[in-house]
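Take this structure first; my questions come after.
The complex appears here minus one protein chain, its other protein chains still in place.
What follows is subunit A.
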Amino acid sequence: MVIRSSLQITLSCLKVSAGESWKVGTLGTWIQTREMSRVKRRLTHPFAEYLKKTRTKSHEGLTQDNQSFLSEVVRDKYVGQSFPPPEAEPLPLIRVTGSPLKGVPAKAVEWTPRTFRAGLIARNIGVYPLYNKDGRKVMTTLLQVLDNHVIKYISPEEYLQRVGGSKYKGKYPRGVLVVGADGADPRLFTKEYCSLFGPSGVLPKKALSRFLVSPGSELPPGTPLFANHFRVGDYVDVAGKTRDWGFQGVVKRFGFKGSPASHGTTKNHRRGGTIGSGRERARVMPGQKMPGHMGSEHRVHRGIQILRINTKYNVIYVRSTGIPGITNSYVRIFDTLIPTKFPKTAPPFPTYFPEDGVELEEDLYHESLHRFDMPSIDFN
């Protein structure tokens, strides 16, 4: 039995486009592939242009003094940042971190429902039930926003140059915000990977991701992102890599009915049956559903409502149990693309900035939820 630790490192760069119209398969952009698609479903090796991320940790023979000196150097370099973050470390409710946008003149870009903001990288920490005011159970998934910081901003012009000719050139300009989550000891990573975090001045992150944002949503490198970036009641899309089921048969993989368990059926209980399409075709059609690898694919779960936010531990509770991936895996959360679920009022734009000295409420609930500190439900 494989014991997956909670510090499992998933893929180094989750380069995914927010909108699926950006289908650029060759440059390492993942596309949500479905059954009949001829695009390769998954890549089991890192993309060519990525930096080498982790280094082989060989026994360097450092003395105790030298090791403690290195720790001191790291601590001095990343003042105020800690690693590895203990799993249940609360954030101060009264945040006295000067807003990084202080002194920067506010831009005159108004938020519209079609504006794309930054997203967050979170860890799926599990599922537990909450209850409505009428007593019905709502299973919610907890997504812990781990130490998110903006690493880099790539302007729309620069991004178009990299991506190369797009039919949407200039029409829907999208910049790229590279966001990192889960800071860790720089000694775990290579020098090249650590250099990515120089401009932002944050600890090197275990997870990196891109979010395509519209002009006006850009943020300076080093900006912290919190769970309050979203509000209770907002709808979000959650993207992630589904759990790996391994090599699976057609019954589990495609929901085939198989054959009867008895009544004379010989060695054919969970097989696919016929694969031909007739004499005329005289071949097996491409895309024929057969046993094969299942899972470990990129999927986006659309239009999920946020029911509760815990500002102390930066945890978002979403109304869903179908979040792609297993417990303790990374997911990306961003504003939903479903037009009927766009927010009616402006969310924190470009992001939520904690005001100095203002105390936050620890738990923010959706109005339909029954809070556990309320008395029992009574229909009288």
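One rule holds in what follows: a contact is a pair of C-beta atoms (placed from the backbone, for glycine too) under 8 Å apart; a residue touches a chain by one contact, two chains touch by 3 or more; residues count from 1.
Throughout what follows, contacts and distances are computed from a predicted model.
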| item | value |
| --- | --- |
| Omitted chain, identified by the protein name its UniProt record gives, among "ALA-interacting subunit", "Large ribosomal subunit protein bL19m", "Guanine nucleotide-binding protein subunit gamma" or "Ubiquitin-like-conjugating enzyme ATG10" | "Large ribosomal subunit protein bL19m" |
| Sole residue of A:Q144, A:S320 or A:T336 that reaches the chain not shown, by the stated touch rule | A:Q144 |
| Residue among A:V213, A:V315, A:I333 or A:L364 touching the omitted chain | A:V315 |
| Contact residue for the chain not shown (choose from A:Q81, A:S296 or A:N328) | A:N328 |
| Among A:G61, A:G80 or A:P129, residue touching the chain not depicted | A:P129 |
| Absent-chain interface as seen on subunit A, which is shown | 3-4, 6, 87-88, 125-126, 128-129, 131, 134-137, 142, 144, 310, 313, 315, 326-328, 370-380 |
